[in-house]
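What follows is a set of notes on a single structure, which appears directly below.
Excluded from the complex is one protein chain; the other protein chains are retained at their positions.
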Amino acid sequence: MAAIAAVTVLSLAACATDEPAAGPSGSASAATGSGTGDQSKFFVQADYDAELALLDAAPTGPADKPWEQVLNPTMVDTAKFKKAGPHKICFSNAALNNPWRQVGFKTMQAEVEAQKSRIKEFVHVDAEGKDQKQIADINDLLGKGCDALIVSPNTTATLTPAVEAACKAGLPVVVFDRGVDTKCPVTFINPIGGYGFGHVGAEFVSQKMKPGGKVLALRILPGVDVLETRWSAAKVAFDKAKVDVVGVEFTDGDPAKTKKIVDDYIQRYGTIDGVWMDAGAVAVAAVEAFQDAGKPVPPMNGEDQLDFLKIWKDKKLTAIAPTYPTYQWRTPIIAALRILDGQQVSNPWKLPQPTVTQDNLDQYLDAGMPPLHYAMCGCTDLPGYPQRWK
Amino acid sequence: MQTVQPRSLPLRLPRMRPGGVLPILAILAVLLVLVGIRQPDFLAPQSLMSFLGRSAPIILLAAGQYFVIVSGEFDLSVGSLVTAQVVVAARLIDSDPSRTWPVVLLLLAFGALVGLVNGLITTRLRVPSFITTLGMFLILVGAVYLWSDGAPKGGLSEEFRRFGRRAFEDVPLLGRVPYALLVLVVLAVAAVLLMRSDFGRTLVAVGDNPRTAELSGVRVWRTRTFAFILSGLAAAVAAILLGGYSGVSFQAGAGLEFGAITAVVLGGVALGGGRGAVVGAMLGALTLELLFALMNFYGVSGALRSTVQGGIILLAVAVSATRSSSR
Partner (left out) sequence: MSALSLLPARRSVPGVFVALTLTLAIGWLVVLLDGGQLFNQSTTVSLLHVAAGLGLVAVGQTLVILGGSLDLSVAYVISLSTLVAAETMNGSDGAVLPAIGLVLVVSAGVGLLNGLLVTRFRVNAFIATLGVGLLLKGYLDNGYDGPAGTTAPSLVQALGYQRVGPVPVSFLLLIAVTAAAWFALSRTRFGHHLVAVGGDPEVARLSGVRNDRVLVTAHVLCSMCAGLAGIYLASRLGSGAPRVGTEGLYDLESIAAVVIGGTALAGGRGGVIGTVGGVVLLASIDAIFNQLEVDAFFKQVIRGVIIIAAVAVYARRAMRKAA
């Protein structure tokens, strides 16, 4: 009853729609694979080639601030969004449900604080990992008088209509992390991407292990686009190196499940010569499984989480850590402010995606930070460091 | 999957006690044979010991869940309780070995307290336990994320992790016996003895028919509350072993409540209470763990696993339910 009362308060009894004009589009061309099963539907050869080329590209921009750097910039004009500050910036966030997003969001908040003379209000809405809620959230934010909207989409295809609706509302939209299937945002910010991540890890593992050896691939979940691209690039690398991928298992990010899987694979095959994973969350658990079984830890990849970097150094592992840097959470704030200044920005804004290797390991290993902190946060110069991230 | 086995089995086993452990033993035996064919060295003492050790947490959770279920209730909060315990332990210990024992005691107290709250809300406020423990699940998950700012902090000491990760080395005949296995054996024997005591009989009577139990002088609310406390304690021990086995993570307890309930039902215990044995519940958990290992050994595709698991659970429960209901 109260709901009906609430509705009548609004008494805007005309037919209306929030639907954007264009429907969602975009299709992926599938490639065929071999010993590791069918290639993922997400695999797009052209994107794969482009990302691998970017791995060797030289970025433009200040060398000590990778979050402001751009690979192969293509500038777009933003004069029509020029506006006097201070601004109200709104952010529709897919979720905060894992350490990567937590570290990233803290970095973003710190960037907002660093720019507080130019930002009068920062509104953050957490969609809790639900597409349906994020669509509602974006619609909701459009009624709040934001000067710029930042979106980190939960799913590419399903958030496209909502982002198009936001573009049509006339305010500058900045998308980062996952993309959308539309060109309407002013810029799309992300690092090189999943193909680059998956390729770096897989290439390292197949080069360091004995030829034709046995590789175990550990994945978090099926059906998540960023993770699918990582695996599909790894698959290409493994097929090319002709290594024997003995298993592709899903761990749900659960370390106990990971240990059991690795344990059973060690028992089944006697030895595993390489481990590849699509995210670092269970890297330490995988290392421990080898230790507890009394086996040497084979060449493997992790991510830039400190618990893995620490065990890598302490146990002298043969390892590599491709990253999906959390410093990309700083860039949308910087980009939004530049757009509101009418300055040109690059679209797409491709950030460099560094890799932690044996040579630069010490540079990233900060023993004072918590085990699940991401080394590549680019946050050491921000207000509140290090306490904010602890 | 349903059509593999006809409903009326041609082979007539001797009439079973409803809630008996024979069906689950049969399933377990079949799985063991299947594993043995594929991976004969799995049955060697050393690897069998290590398998039992890593299965100890879920077996204990199943035992804890059994007490609640046989008394006619549910406990959906155990998975979140395990996660909360592991995260709390890491933050409080903060890699300082001298804090290990105080934190272990604190975790046990915390588990018992959550059980007590579940029990009192269910029995005194008459909230169905499904709702009480679902609410508790939401509260614990939310609170632990809130408290830790979304990412686990601190670290577990090697002393704490020892319980779930280390073992007695060089034991004659058996080789390596995990501490977790020892904990499991002690607590399993205690659970069986408890079910043979007066309390055990009362617990089953309460689950079977609370009215009758009440009329014959049993304080139903007290018995059920005690069952919840036992489940909370089991979750605390499981958390200590699990945290030791695999370290800190928000995923530590994810989904364990459904695993434990499934294990209990597989073990021939009736949801709704009054029927089944604690040994059956623990064997049910062992069966689920063995099924997991079996799929690893046979290389069942990661994505298809839930289908296989769901099919086997439905088949097993349907077969035993139709048999025992033709009383």
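Here the chain labels run A and B in written order, and each chain numbers its own residues starting at 1.
To be clear about the criterion, a residue touches a chain if its C-beta (ideal position, glycine included) is under 8 Å from a C-beta of that chain, and two chains touch if they have at least 3 such contacts.
Keep in mind that this is a model prediction, so the values were computed, not measured.
> Determine which one of B:Thr83, B:Thr100, B:Ser249 or B:Thr262 touches the chain that has been left out.
Only one of B:Thr83, B:Thr100, B:Ser249 or B:Thr262 touches the chain omitted from view, namely B:Thr262.
> Would you indicate which residue among B:Val141, B:Ala260 or B:Ala277 is in contact with the undisplayed chain?
From the options B:Val141, B:Ala260 or B:Ala277, the contact with the absent chain belongs to B:Val141.
> Quick one: which of B:Gly20, B:Gly150, B:Gly164 or B:Gly280 touches the chain that's been left out?
Only one listed residue reaches the unshown chain, and that is B:Gly150.
> I need the residue numbers on chain B that touch the omitted chain, in ascending order.
Against the missing chain, chain B presents residues 1, 7, 72-74, 121, 125-132, 134-139, 141-143, 145-146, 150, 207, 209-211, 258, 261-262, 265, 270-274, 301-311, 313-314, 317-318, 321-322, 325.
> Could I get the residues of chain A that touch the absent chain, sorted low to high?
Residues 1-3, 6-7, 9-19, 23-24, 40-42, 96, 123-126, 128-133, 135-137, 139-144, 154-158, 160-161, 222-225, 228, 250 of chain A touch the chain that is not shown.
Just so it is clear, only the chains that are shown with their structure count from here on.
> Could you list, by residue number, the parts of chain A that touch chain B in their complex?
Going by the criterion above, the answer is residues 96-99, 101-103, 219, 222, 246-250, 252-256, 258-261, 263-265, 267-268, 281, 284-285, 288, 292, 370-373, 390.
> Tell me, which parts of chain B touch chain A in their complex?
Per the stated touch rule, the residues are 39, 41-42, 47, 50, 54, 57, 149-155, 165, 242, 245-252, 254-255, 292-293, 296-297, 299, 301-303, 305.
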